[in-house]
Each structure stands twice: as C-alpha cells, then as structure tokens.
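For this view, one protein chain was removed and the others were kept in their places.
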Amino acid sequence: MLYLILEQALNGLQYGLMLFLLAAGLTLVFGIMDLINLAHGSLYMIGAFLAAAFYQWLGSFFPALFLAIIATALIGVILERLLYRRLQGMSHLSQVLATFALILIANETIKIIFGAQPLMIGMPASLSGPVELVTDELYYPAYRLLIIAVGLVVAVGLYVLVNRTRIGMWMRAGASNPQMAAVMGVRIKPLFTFVFALGAALCALAGALLGPLLAVSVGMGESILIPAFEVIVIGGIGSMRGALVGSLLVGMIDTVGRLLLTFGLKLVVDGSTAATLGPTLASMMVSLLMVAVLFFRPQGLFPARG
Amino acid sequence: MIKKTCVALACSTLLAGTALAADSIKVGMMTTLSGPGAGLGIDIRDGFNLALKHLDGKIGGLNTEVITADDAQNPETAKQITERFVKRDKVDIATGVVFSNLMLAVGPAFFASETFYISANAGPSQYAGAECNPFFFNVAWQNDNLHEAMGKHVQDKGYKKVALIAPNYPAGKDALTGFKRFYQGAVAEEVYTKLGQLDYAAEIAQIRASGADALYIFLPGGMGINFIKQYSQSGMLKRTPLFAPGFSGDEDVVKAVGPAMEGTFNTSHWYREMDNPVNQRFVADFQKDFGRLPTLYASQGYDAAMLMDAAVKAVGGKIEDKAAFGKALATVKAPSTRGEYRFGNNHYPIQAYYLREVVKNADGSVSNKFVGKVMDEHVDAYAKDCKM
Partner (left out) sequence: MISRFGPSRSTETPLLIGLPGPWTAIAVAVILAIYPLVMNSMGEDFYISMGSRVLILALAASALNLALGYGGMISLGHAAFLGIGGYAVAILAKSGIDAAWIAVPVAVGCAAAAACLIGAISLRTRGVYFIMITLAFAQLFYYLAISLPQFGGDDGLPMTARSVIPGLPLDGDLGFYYFVYFTAGLAFVLLYRLVSSRFGRALVAIRENERRMAAIGYPVYRLKLMAFTLSGGLAGLAGALLANLSLGVTPHTLTWHQSGILMVMVIIGGSGYFWGGITGAAIFLLLEETISAHTEHWNLVLGALLLFIVLVAPDGVMSLRERVRALLGRKPAGGAEAQSSIAAGEKAQ
C-alpha cells in the first residue's frame, strides 16, 4: 500500500509537471497579453502531430522532439502576428470566440492533413522499460522518469528566466501592468511575440513528450485544455508560481486522490458501489477544488496583480 | 440497362402492379466523420464506398444515390439528420452509425417511418432483445459478442484470476458483464475509470497490486490507445497478458501504439488474412484505394453494402414491398468479407468469433495475426427476449 501511494505520488508529479508545461504558457499569455486562449490545447495537439510526423520521417525520438518544438514555436509566431495581435485589446468574449474558432479550424485541418486515425510516436528504446526503484517493490517506467526530469528542468529554467533575467523582468512588468511597462520603455510587441512563441514551444514539448504515452489524435487538445485552465485559475492567472503549485495540486489530486478516494469509499460502502462512485467523484474533484478555491479566494491562490 | 428495366417493368405489370419496381434506391449514410471518433466512421464509409465501387455503383442493379452525413458523434445532430433522411430525402435504407448511444437516439425515427436500417457497427442490447425491430438489421455483432468470445478464450486458457477495466458508464459495465458471462473464474479487481481518462498509471499500479494473472480491457477509442501504451511501458505486459475486444486491437490502434502492442490478444468476427475471395478482393483494393490497412469497421461497411445489394436483387428491385424486402434482408445469403454468417430471429448475426494476436512481421512492423477460432455459430444473449 505504501509503495502504491508512493508510485501514485510519482505519477501525480509527472502528470502535474506536464500540466505545468501547458499551464505555464497559458498563464504567461493570459497574464502578460491579457488574452484568453482556448486554442492553447490546439498548439499542444499540433506539437504532438508534428512530432509524430517528424518521428515517422527520421525514425528517431529526440530529433523529432526538437524539430517539433521549433516548428510549433514558428507556428506560434505566425499566429501571434496574424491573429492574436489583433485579438489583444478586444473583449474577452471576442477572444473566447476567436480562439474557439481556431480550435475548430485546427482540428479540421489536422484531420485533412494527417487523416482521422491516431498516429504513433515511438519512444527511445533505451527508456522503454521499467526501472527498479525499490527492490521487488517499486518498478517505475524509465520514460516517465525522463518526463519528470524534463519537467523539473523546465520549471527551474522558467523560474530563472522569469525571476533572474532581463526578459523575465519585462515579463513580470508586463504581467502586472502592460501600459506602464510600455511607458517605461519595455518593447512590448516583440515581448508578446516571444512570450507566445515560448508558450507554443512548451505546448509542443508537452505534446511530444506525452506522445509515446497517449493517443496522438484529433481532439487531444480539448481533453487537456480544461485541466490546464483549472490549474491557472486555481493558481491565479499570470502567476508562474501559481501555475506550478496549481499543476502539482491538480496532478496529485487526480492520481493520489483518486486512489485514496476509492480505498476510503471501500471502507464506508461495499466494493462495487465504491468502484462506481470513486471515479464519478474523482472526475469531479478537480472542478470542485477549483470552485472551492474561487469561493474563498476569487483571484486564485497566488494573484499576479495586487 | 434499358433492357433490364423493361424486364422489371414487364414483371411488375404482370404482378398487377401491387408493387412497382423502382429504378433507383436512396441510401442514407450517417456516420461519425469529425471529432475523436472520426477514424471509425471514415472506415465504415470507405468500406461501404469500396463495395459500391465493386458493384459498379449500383445496389441491386438500381441507380443508387448515397447521401452522406456527419453525425459528429452528437446525438442531437444525429436526430436532426435522421429527420432529414426520413422526411425530406425519403431514403429507402440507411446505415453507418458507429456508436450505440447514437443508434438508440435515432432508431425510433427510422422504425416509425418504416425505413430499413442496416447497422454497420452499433449493436445495442436493446435492439437485440425486447426492443428488436423488423426494420433493424446488424451486419457486425451484438455489443457483448467480442467480450463474450474473449471471456470464453480466457476461461479455456485456464486463467484463474482476471482483472477487468472499463470506463465508468453503462456501456463499460455491459461489456464486463458480457465477458463474465463466459469467464467463470475469480475477478482479481474490477476497475472503473473516468470516461476519456488520459493517464492510467494509477489503475496499472492497482492491477499489479491485485496479483491478477490476466487483464481484460474495454476502453474504446483513444482511451484504449493510452492504456495499452502505458501498460506495455510499465513492463506489465510481460507479467500479466493483455486481452482486448477486436476494436481495441485493430489496425488503427496497432498503428497508433506501434511495437508496444506486440503480444496482446483480441477477439473479432473477422481477420484480415481470411481466405475467401470476397475478403481477398476487399483487403487488396482497400489498401490500393486508401493506402492503409482495412479495420474491422471497414469490413462491416463493406458487408452492409453487400447485404443491401443481395437483398435488393432477391426481390428483383421491388424495395417498395417492405414485407418482402425485409424478409429478403433477413434470409438472403449475402457475400461477406467474413465468409459466412446468417441472421438470428433478432436480425443480429449468428457467426464465428476468432482470436487474433498482434505480432511483429519480418520487416519490423506489427500487425494482427489470426490464431484460431474461439466460438462457432454464436447466438447473442438477448435473442431469446426478442419476439420476432
């Protein structure tokens, strides 16, 4: 039981860190550009599909990952220049609708280009097996350890970028007050492009990394979009720290919470009821957490703007 | 052609004009062409169209118009399209629905308007049992059948402690019930997951902890792909073998999961290597036309068209005589990719089910391989409730 919980904690960490890759980009775009981007999940899908395409072309995982990140970032730059720049300053309603439109367009376009059947990304052979963490008790897939490692490195990297560099200073300034930052001489427009490209690249990283674990299929973006939104709303929009804490919280609740909930219910009600009730409650838990957080702290846990 | 029509016309005049032979037939093809389930619907449509091509574009020799519509896996949309099919387009026969919940939503409208429906996939238990209908035919299988076949195979193989996993919704529970109808051993763990779940690490850990000696999954669509990838990667596949219904081990899934799929088993009423001329032609031409391996969905779409063709021919094109046409659909021997099958009293197939294994080919790719027959002449569990 202890090892089961420990393994679940690792899974929660892994899921949380992947959510963080998406939420980080989403919260930056949100906070700095004041732009609600429902199509963030579509960038994740595009990243995964490009990675699959490059994988099929090159037959090797890491180069495909690298190319997919570059290509998705480029797509991000193009989208920002052509569309998002115009959406900025429009009402949130317009942004919701325009990015909803982008989801429809992206799904349909991917289907036309790649077909409706899911694609495959093979994982590097050296990482395809499990690692024995505790003798005979705890095996853990090597590939998931890689994901955790990459997630941690990116989290630290983003922390350094945002808190220790000049660009990061501009970003923070832009997040707390874009007009003032512009007046103080921050070149806002290139900054926006950079932020958007960064968000897209993080999406592609998440999409490509998860590719070997998940179905690379049309509509995959929507399945992860809502958790990512819940993360940033819980954490507080525009806050990097909030995104990290929110991601880990959601990740843990979704995995460890689900396990404990089912076990806990089994103590109270009979087995089959628990097996049914558990997942029903589990699927609602993250939404409930979000509602609770907003009820007590309407600005999220770590509001970016005072 | 002109001659044929003349003959038909003469015949019908002779028969005192009770039913004038139509010179055309209208088919409503409503299937899922967008959204996450689009791959399945597109396969059914492509299989159907390939059959039509093999029939020179004529079902039963009649001028054929196929109206294709996308239900977007949305019951509301499906109902709307059905209204259009029966009220405006006045189709003679319809097919295509992939998902049972959609079938249940649109069935009543088709039946009320006395439009024949040939299901190329959806096989809900309701329409197999008490709610069976003279206008409903299923050329694929009743929803429980693939699970029952696997239950029998796992039982025969002597597994004693099987873990089961399915999404937490009624179809998931039905599937596991179907499996348990033929598997009599102990259930190590029955896991229900959230619908559309992405990560199954928690469930995999749970299954490992349960000490099961085999695992059966019912996880349609992307869920199955996610699960199998993660299961294989956790190293569990070597310890606890994985069994799945045919659609979770079909070519589309194999293509998405890749080599990790090797060594899994699935049950199906059809397999690609089937040695009959209809199937050989179907497989070869499908690959040639669409550049991918056919799935069981594609074979079902193909068979639906072949059944229509055979039945229309059997009544000499007089599809207006609904009683005769219905009887022809139920009794005619239509060519099929699976070789032979016949309908039971509830218009669901009585047929054989086979075991397939995903194996690595000489060129390093993976694909399904026929292993053996699991069941013969299998009748679904609901047929006895059907008063037809």
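Here are a few things to note about the model shown:
Letters A and B name the chains as they come in the text, with residue numbers starting at 1 for each one.
Please note the rule applied: a contact is a pair of C-beta atoms (placed from the backbone, for glycine too) under 8 Å apart; a residue touches a chain by one contact, two chains touch by 3 or more.
Keep in mind the model is a prediction, meaning the values are calculated, not measured.
Only one residue in the set B:Ile25, B:Leu52, B:Ala69 or B:Ala120 touches the chain that does not appear here, and it is B:Ala69.
Looking at A:Leu133, A:Leu146 or A:Ile226, the residue that reaches the missing chain in the full complex is A:Ile226. When the whole complex is considered, the residue among B:Ala105, B:Met223 or B:Ala305 that touches the unshown chain is B:Ala105. For chain A, the list of residues touching the undisplayed chain reads 30, 34, 36, 83, 86-87, 89-94, 96-98, 100-105, 107-109, 112, 226, 229-230, 233, 237, 276, 279-280, 283-284, 287-288, 290-291, 294-295, 298-300. On the side of chain B, touch with the chain left out of the figure occurs at residues 33-34, 68-70, 74-76, 79-80, 83-84, 87-88, 100-101, 104-105, 108, 168-171, 173, 194-195.
Going forward, only the chains that are shown with their structure count from here on.
Distance between chain centres (mean CA atoms), chain A to chain B: 36 Å. In the complex of the two chains, the chain A residues touching chain B come out as 4, 7-8, 11, 14-15, 107-108, 111, 115-120, 122-123, 128-130, 139, 141, 143-144, 212-220, 223-224, 254-255, 258-259, 272, 275-276, 278-280, 282-283.
Residues of chain B that touch chain A in their complex: 33-36, 38-39, 42, 168, 190-196, 198-199, 201-202, 205-206, 209, 221-222, 225-226, 229-230, 233-235, 252-253, 255-260, 292.
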